[in-house]
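With one protein chain withheld, the remaining protein chains of the complex are depicted in position.
So, subunit A:
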Amino acid sequence: MTLLNRLDTKGSPYLYVTPFFLLFGVFGLFPLLYTGYVSFNDWDLLDAGEHTWVGLANYRELLHDPYFWNALGNTLSIWVLSTVPQLLAALWIAHLLNHRLRARTSLRMGVLLPNITSIVAVTIVFTQMFGRDFGMINWLLGLTGLGPVDWQANTWSSHLAISVIVAWRWTGYNALIYLASMQAIPHDLYEAAELDGASSGQQFWRITVPQLRPTIIFTAVISTIGGLQVMAEPLLFAGSSTPTGGSDRQFQTAALFMYEQGFREFRFGYASAIAWTLCLVIAVFAIANYLLTRRIANDEE
């Protein structure tokens, strides 16, 4: 019995956490390692997995591929354009929702609506709004006399349009995360500040933001990971379901480039090399972002 007891106290915890590790192993770790293995092969997806070992050749080719660097540049541009305004807006919305507002609960639920709407539906609607000939935005621009913009044709305009789609989808989600942690800030801090005559703006920058530090770091890292993987939006924005991201690849993201190589060229090995490279790039940016946001938040204190 004592042996059984000892086993119970020692063994049971492992048993309880097993499901996670099993699932992670099957759906997380194995694909990661297998992708790594595939990336060292010349692997034809169409020909039922015929492959030969080529070592680092895929990675060498990737580093000299101008279309990869183009895609990476587009990804970073769209990421900055969507993430920075998104997080600032989320912070502001959370601040509003945290205060005396009518119909607070429905508004709080409302900001999450864009996030639970199908990404395909969202993108199709936005793509129509950004349409060249009959889009609503060009119609509005026409009223103000600014004239129509061919949103898909130019690099800047296509990046802007895609960033709007991404930001629309994720701002509310981040706002709710901020809101949750704002509500954990002790109320007496604000009361004390109010007694000392601090304005609402001062309260926000001196109390709310520093207190939110861990949450801001969290959202910055999560947005980095998500933003650098953007794929469905540019794919659908093209309208013609071709994965090249516009006539001159002006809005092809890295994930879309990976998709093109994997599922149009059927170069499974090369696509896997892109996947691993993208994974490393994201890791670097996430760490850099973590350090940066920690520094900024520290300065506030």
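Convention: a contact is a pair of C-beta atoms (placed from the backbone, for glycine too) under 8 Å apart; a residue touches a chain by one contact, two chains touch by 3 or more; residues count from 1.
The working rule: contacts and distances are computed from a predicted model.
Novice: Which of the following is the UniProt-recorded protein name of the chain this complex doesn't show: "Cytochrome ubiquinol oxidase subunit I", "Membrane protein", "ABC transporter substrate-binding protein" or "Succinate dehydrogenase/fumarate reductase iron-sulfur subunit"?
Specialist: "ABC transporter substrate-binding protein"
Novice: Touching the absent chain in the whole complex: find that residue among A:15, A:113, A:143 or A:195.
Specialist: The single option touching the absent chain is A:15.
Novice: Considering the complete complex, identify which of A:105, A:118 or A:240 is in touch with the unshown chain.
Specialist: Per the contact definition at the top, the residue touching the missing chain is A:240.
Novice: For review purposes, identify every residue of subunit A that touches the missing chain, sorted by number.
Specialist: Within subunit A, the residues touching the omitted chain are 4, 7-8, 11, 15, 18-19, 22-23, 45-49, 124, 127-128, 131-134, 150, 153, 239-242, 244, 247-248, 263-267.
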